[in-house]
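Only a single protein chain was left out; the remaining protein chains are all shown in position.
Up next, chain A:
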Amino acid sequence: MNLPPIPEIIVALLLLCSGIVVLIAALGLWRLPDFFSRMHAPALASTLAAWLVTFGSILHFSTRGAGLALHVWLIIIVLSITAPVTTIVLARAALFRRRRAGDDLPPPLSTTAEPPAR
């Protein structure tokens, strides 16, 4: 019995872990009760799962290509810039819509904050 080379085992483990993490994120998206708690689940897919797949990809292409294959890192950079922006804009849209619908939500900070003491 011959074992596959060590990098392939690590790549396979990273891929499987990312698949399980994405499944957990999807289950959270399906099971959590409220929109604002549901927003937490997909962040698992866009951070941890993307990091795992990126490390697996870098390892895979570095062991069989020529030199380090760091271009996949670009996806992590772009994703870590764009994912918070999407989340914040979507959360503000949800707050706005639910305030308009008359739900019981905390009031906006700009109208309740005391003026700063001089």
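Operating definition for what follows: a contact is a pair of C-beta atoms (placed from the backbone, for glycine too) under 8 Å apart; a residue touches a chain by one contact, two chains touch by 3 or more; residues count from 1.
Quick note on the criterion: contacts and distances are computed from a predicted model.
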For the chain that is missing from this picture, which UniProt protein name fits: "Sigma-70 family RNA polymerase sigma factor", "O-methyltransferase", "K+/H+ antiporter subunit F" or "ATP-binding cassette domain-containing protein"?
"K+/H+ antiporter subunit F"
Could you pull out which residues of chain A are in touch with the chain that's been left out?
4-5, 8-9, 11-13, 15-16, 18-20, 22-23, 25-27, 29-30, 35, 38-39, 41-42, 45-46, 49-50, 53-54, 56-57, 60-61, 64, 69, 71-72, 74-75, 78-79, 82, 85-86, 89-90, 92-94, 96-97
